[in-house]
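All protein chains but one are shown at their positions in the complex.
For chain A:
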Amino acid sequence: MVRLITHNLLACHAKGCTSNNFPLAFSNVQIEIREAEFNPEFLKNFIPKIEWKALVDTARQLGDTSLPLEQPEMIDDDFLKNLHHVLLETHVEEGVMTCPNCKHEYPISNGIPNMLLAEHEIG
């Protein structure tokens, strides 16, 4: 599963690629929505770990505009429900993730991103 929560934690790790290597850009994606248990506590605790702009941009790119551009100061239930849906229920099953810096392509198939690099490509 590449849920958007995972995508928000993955960066390119090719040799020498150490800046502007996040977020990986999706293309040719197939998305599936699968219900997940709503856990507001988890979401609240996880918010500080999220790169907000990367998440919102990615969600918008995939057609979900439910999240505000700026992280809200007041965290209410509606916001948490939207965040839950984007982070934990949106699965990218097929597609490609491309590094914004070195353009390395990481394919996703059956919901599993292939982030293996050849020995000489590892930083």
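As a convention for this text, a residue touches a chain if its C-beta (ideal position, glycine included) is under 8 Å from a C-beta of that chain, and two chains touch if they have at least 3 such contacts; residues count from 1.
In the analysis below, contacts and distances are computed from a predicted model.
Asks: Choose one: "RING-type E3 ubiquitin transferase", "S-adenosylmethionine-dependent methyltransferase", "Alkylglycerone-phosphate synthase" or "non-specific serine/threonine protein kinase". The correct choice is the protein name in UniProt for the chain not shown.
Replies: Hidden chain, UniProt protein name: "S-adenosylmethionine-dependent methyltransferase".
Asks: Which one touches the absent chain: A:Leu10, A:Val29, A:Leu62 or A:Cys102?
Replies: A:Leu10
Asks: Provide the residue numbers of chain A that touch the chain removed from this figure.
Replies: 1-3, 5-6, 8-13, 18, 21-22, 36-37, 39, 41-42, 45-46, 49, 51, 88, 110-117, 119, 122
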